[in-house]
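Here we show just some of the chains, and they stay where they sit in the whole.
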Amino acid sequence: MIDVIRVAHGVFYVTDLARSKDFYVNLLGLNVLHETPGAVYLRGVEDREWTLKLELAPEAGVKHLAYRVRSEADLEELVRLAERQGLPHRWESELDRPRMLRLQDPFGLPVAFYHESKTHKWLLQDYHVHRGPGLQRIDHVNVMSPDVEGTMNWYLRELGFRLSEYTEGEDGSVWAAWIQRRGGVHDLALTNGVGPRLHHFAYWMPDALSIIRACDILAGARQPERIERGPGRHGISNAFFVYVRDPDGHRIELYTSDYITVDPDFEPIRWMRDDPRRQTLWGAKTPKSWFEEGSLLEAFDGGWVKPREGALQGMPVHVI
Amino acid sequence: MIDVIRVAHGVFYVTDLARSKDFYVNLLGLNVLHETPGAVYLRGVEDREWTLKLELAPEAGVKHLAYRVRSEADLEELVRLAERQGLPHRWESELDRPRMLRLQDPFGLPVAFYHESKTHKWLLQDYHVHRGPGLQRIDHVNVMSPDVEGTMNWYLRELGFRLSEYTEGEDGSVWAAWIQRRGGVHDLALTNGVGPRLHHFAYWMPDALSIIRACDILAGARQPERIERGPGRHGISNAFFVYVRDPDGHRIELYTSDYITVDPDFEPIRWMRDDPRRQTLWGAKTPKSWFEEGSLLEAFDGGWVKPREGALQGMPVHVI
């Protein structure tokens, strides 16, 4: 079985690198690990690798999302999987990651896998250089999908993900799924919507106060409108959260305090779609933009993966 | 000059004493100081007196709001003020407060003043008996008024209140005012609206996390709908806040982290009515109920003070 360790990075296309860097570095407090004329490589204070690359491009979007695997042999097995299933794939590289297998999953997501990575001294105990809210480490990615159930099943079956929580419609259809490899709540969430598109990219925060500090900093900088939703607490995952939008509209979740899922008899938690506690154990109603907007994903041969509507229509309750 | 020390208590009429007690004591964690068949007397952990009395009544409303004065002589001076201005007044008493002067201010608010009070050992350092979010002490009251400017001027002129912040319309009219005696941001806030009615009654919280804990507890008890607005940060007062509604709809603010105003050259802070930072430095939009709903105030001779519309019409921005 392919041994995926964890979600590991994202590459975002941004249209104004200086403006984006200002947002991620000066306001959110991510740390620059590398910088080139066309790209900035960022990480949280616990990350030993870069976890978010901002790449200058004419249009905003997401180049790919990446997972780390246990060994090179896992990459070979992924090649065989891609060949067997006819998934477009090729070898690529990024700075510090010389050998990445990029493939397009059956649902159109551009995903990359790598084993080898140059790691760097972390900043976790260099508290004197932490800035702003102090984003700690990559936590998960969330993808909007017109076929949550199919996508979920593929990741569970082919890549060994495990289900921690899911949302069901009244007819038993799966509206959303939280799946993981790392023993936490999720590496990847799939939520029903026009897609595939990236819904959000999430960093783990040291505590709830650091999330409040992020809000204070955005307000101090006269950019409170970058806060799209929250802070509040999710029913699903139990996390305390806030969602912010970067200057290109990419959505970042600051996330803390979920739980562990390592037990062999862990029972995935089921939520009904119209249970208001699901999305918001407490907190303000969710704006429509949060359900409707997402980042385009790069297609295997260039251009964007064209978002499709799925079969499941409708909007949960507790929306403005 | 009459020497008002601080806002000191409120008396709420509630229609189901057990249900209200459950809310205030079991969820918010206020502490019972006295209990009689028809009333419960509550306080925060720092309060040495009861600061909120719940009194069983056929209809919900507010009996009066009370201020503590420095001496009995201040009460005598208040009597002379009431006589001079023709304000209805009489001597009343409450438990622990044998001699309270109740009067109706020129704008219809039922206010009581007292000097003598039986104080009790506080609970501040008895951390082992603190419960829930740990409300700490009474902080302020907020009254909706059809004549903010007139009411403000009367409290400044006759009772020596000082202005800390205020909201102006484009024509220079005063939409809201925060006035104080205690060296903090406010003992009394006045906000434009159909009134006079009580907008909210506020307790000081030890920190922002205790406010998040209050939200968690309400959600745990399956009553997240009691959270009407927030958490968020006010521009005015800089406080981190949440507003909750009790079973009768009385609005309680949990409030923390404002600033001190003791300097002789302190300049009241002016906000423009349509500055969205004013109400919400950051946070979700404010629901209409927050602007429209309030608690009725008891009239001097019984019944309710009839709320009136004021001259200033319209709603601030940043409202749902």
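Labels A and B are assigned to the chains in the order they are written; within every chain, residues are numbered from 1.
Note that in this section a residue touches a chain if its C-beta (ideal position, glycine included) is under 8 Å from a C-beta of that chain, and two chains touch if they have at least 3 such contacts.
Note that the coordinates shown come from a computational prediction; the quantities given were computed from them, not determined experimentally.
Whole-complex tally (this structure file, single sequence, 2 chains shown): 4 copies.
Going forward, only the chains that are shown with their structure count from here on.
The mean-CA centres of subunit A and subunit B are about 43 angstrom from one another, to the nearest whole unit. Interface of subunit B with subunit A (complex): residues 208-209, 212, 215-216, 218-219, 224, 227, 229, 231-233, 240, 276-277, 280-285, 320.
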